[in-house]
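What follows is a set of notes on a single structure, which appears directly below.
A single protein chain has been omitted; all remaining protein chains appear in their positions.
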Amino acid sequence: MRRSMIFCLVATLAATGCGVGAEPAAAPSAGGKVTLTFLVFETPNLDAKFWDAAIARASAKVPGVTIKKLVTPNVDRTGYAKQLDASGNLPDILQSVNPAGFAQAGKLAAFTGEELKNFIAPTAGAVDGKIYQLPYNTQVIPVIYYNKDAFAKAGITATPKTYKELLDVSAKLKAKGVTPFVVGGGGADTWADMYPLTGTIATDVYSKTPDWLTRRAAGSVAFKDADFTKAAQKVADLAEQGYIDPAGLSRSYADSEQAFRDAKGAMYPMGSWFATSADNTKPPFEIGAFPWPSDDGAPVTPTFTGGGTSVSAKAADVDLAKKWALAFDEDKENNDAFVKADGSIPAIKGYVPPSDMGPVYNATVAIYQQGMKDGSIVNAFSQETGDGSLPPGLADKAALAVQDLITGKKSAAEFSAYLDDQWTKATQ
Amino acid sequence: MTDIEHRVRARAATPPPRGGARAAGRGRPSRRARLGPKLGRLALFVLPGLLAYVLFVLIPIVMTAYYGFTNRNPFNPPTRWVGLRNYTELATDPEFLQSLGNTLVITVIVTLLANAGGLLIAMLLDRATALYLTLRGMFFTPVVLSSVVISVIWQAVLRDDGLLNSALRGLGVERPPGWLSDPGIALYSIAWIITWQMLGFCVVVYLAALQGVPRELQEAAAIDGCGPMARFRNVTWPMIAPALTINTVMLLITGFKAYDQIQVITNGGPGTGTTATMAFHVVQTAFNGNHVGYSSAMAMVMLLLVASVSVAVLRTLQRREVTR
Partner (left out) sequence: MIDARTHAWLRPLVAVFVGAVFFLPLYLVLVNVFKPGADIVPHPAALPLPPTLDNISAVLSRPDHLFTYGLINSVAVTALSITVLTVLSAMLGHYLARSRHVLAKITLVTLLCGLMIPAPVILAPITIVLKSLGLMTTLQGLVLVNVGYYVPFGVLLFMGFVRSVPLELEEAAELDGAGKMRVFWQVVFPLLRPASASVLIFLGVWIWNDFLTPLIILGPDSGTTVTVGVYRAIGQYQSDFGSVFAFMFLATLPILLFYLVLQKNFVKGLTGGAVKG
């Protein structure tokens, strides 16, 4: 009897496997419809409803495609895409996955110039001159969002124009018992601590040498050079002076946002995506925005353009997948939705954001437009993709090392030496 | 149930010398006559379990061993044989050595603390009234919980504006420690979380052992004038030694494997590598840096370490068996 039980069990095991899964497996079906998988990530702003609606709009424009939405387990979609790829399951279409590595290894399909004709920056994020991720939006990284109440209470009447003024403002806030900066990055959200450094590198390194990372790859500059180390020193000093509270390092990204809303700090250097979040969930005070100031007050506007959709070179139907990806990223309503949910500044020709956007978003876009006007656009350090970006894995290491910089465990010189060391390791 | 068990225990309590029984068994049918059924038995009893192990653990280990001698990087082909280069680099790689140290620190703390705490609490709860039975259940609950769940709970407690520090601030502590944000403390916080998770397991095992200590023995020792300490050392301690072994094995396994808590709570930080365990560092190197060859070499070092610990544990287990 027991033996027959085992046989039953084995039979059940063999029989149930396919049937128990939540949904039937994806496969091209006979009716001329192609099923493509699409990897997205969910955040409080970009929730399931948002993705479903956006997918439906794009699918309406591209007949013959059925999209199967896949959701990453956390916001680190690039890490998850790598794990899926390692097991041979790279999805057909990927949302906002850093193409570094994937592109070089021939795992992604390149978009042609013709396909990119509607994009404002059709060469952004190019790898060997080819585009593997649609440059669908621009982000200003960082913008300093500030608590207008806290500024007023500390007797600050104007936003700082130079770095010296930024320090003065910080001193005044601190004297009033207000922590000047909210900087987060706890748990899996280590990346959230990068933004002050992205600011100082833009003003102190990239403004003079816009192609600095390309030179770093060629070996003609190094992190331990004086200008880069000085940029790191600025962040170390902010922490040393108590302007950045190391307590923030245990706060997740969402917690940091909440900390700023709870007035636990007066300034929040963050990517421009925070703008709509600030407009949608208003704190009890007004929020203003100003760009990260340089030493002499000359404008510097660090931005990142890209972040859109990529298509796997092994997609069930690459051409159709590309067509669908373009439809997804160019759709006016989709972009409106991205603007409203995630504060993006779409880089699609002729796109105009909805007229009912909130004040923080409008202030953010104004910073970007001013940057375009005075030609002060530079790259945003550690956000770059394509040629002239950090080697795979280095952005994560840099974000961890920034924590050392903030806690004082590494001096600026040690920080720079560490990055040089890690660069060597990452590229060997 | 109790009936069968009583019978078994009655027999097990007075076994004939083991070697004798076995020698007798071996002597009965001739070797040749038993060969056929022996192979069949081998196939039925051993092969299914072993096959799954070989396929999904041993072969992957062998593949990892092979990758360890290459520069394998799925994003940067072709893969070349590099000999021992990965291993010579590991010997001086501060990040790897740090992850090794972190793993040892966690393993040692968890093993010592959970054993000691588990024993103390077990002695405290060694009563059979409803109160103590309820408390036992409470202590065991974390063992049943997922590490992900436990990580989320403790993150809510330990982060800087978390529940613990809010309470401390309420008590007038102006700058409570950054349990997860201070690089000098975070590793110990992680070790504590794992200890908390495993404590109930140790309590339950020690309780079972304590209940096996005959009360008469305690009383006899007391009559002989032994104080509580001496009674513990001479009567209780030897009787619960097997429980110590079981707990130690379980805690070693848990310590060496520490991964989930790091992934969910600290991501290896605060700062570079302060809480990265070996398992975490291997996965990071493989998936964030794409250096599969290098991470495989790390995995092999880890395996060697684990294998030597396993052999040592096995030896202890067998020695105990002899003395028993």
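As written, the chains take the letters A and B, and residue 1 is the first residue of each chain.
Methods note: a contact is a pair of C-beta atoms (placed from the backbone, for glycine too) under 8 Å apart; a residue touches a chain by one contact, two chains touch by 3 or more.
Quick caveat, the model's predicted, so the values are computed rather than measured.
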**Residue among B:L84, B:A116, B:A156 or B:A230 touching the omitted chain** = B:A156
**Prompt:** Of B:L50, B:L84, B:V173 or B:A230, which sits in contact with the chain we cannot see?
**Reply:** B:L50
**Request:** Sort through A:L39, A:V97 or A:A124 and give me the one touching the missing partner chain.
**Result:** A:L39
**Complete:** Where A:V34, A:L84, A:V360 or A:A401 are the choices, the one touching the absent chain is A:L84
**Item:** Those residues of chain A which, in the complete complex, touch the missing chain
**Value:** 2-3, 6, 9, 12-14, 16-18, 20-23, 25-26, 37, 39, 41-44, 47-49, 52, 68, 70-75, 83-84, 86-89, 91, 252-255, 258
**Request:** With the missing chain put back, which residues of chain B would touch it? List them for me.
**Result:** 1, 4-5, 8-9, 11-12, 15-16, 18, 21-22, 25, 37, 41-42, 44-46, 48-50, 52-61, 63-64, 67, 121, 124-125, 127, 131-132, 135, 138-149, 152-154, 156-157, 163, 166, 196, 199, 204-205, 207-209, 211-212, 218, 222, 228, 240, 242-243, 245-246, 252-253, 256-260, 263-264, 279, 282-283, 286, 292, 299, 302-303, 306-307, 309-311, 313-314, 321
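Keep this in mind: only the chains that are shown with their structure count from here on.
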**Request:** Take the average of all CA coordinates in chain A, do the same for chain B, and state the distance between these two points in whole angstrom.
**Result:** 39
**Message:** Going by the contact rule set out above, which residues of chain B touch chain A in the complex?
**Reply:** 74-77, 155, 158-162, 178-183, 263-273, 284, 286-291
**Asked** For chain A, which residues count as touching chain B in their complex?
**Response** 79, 82-83, 85-86, 101-102, 104-105, 185-190, 246-251, 255, 259, 264, 392-393, 396-397, 400-401, 403-404, 407, 409-410, 418, 425-426
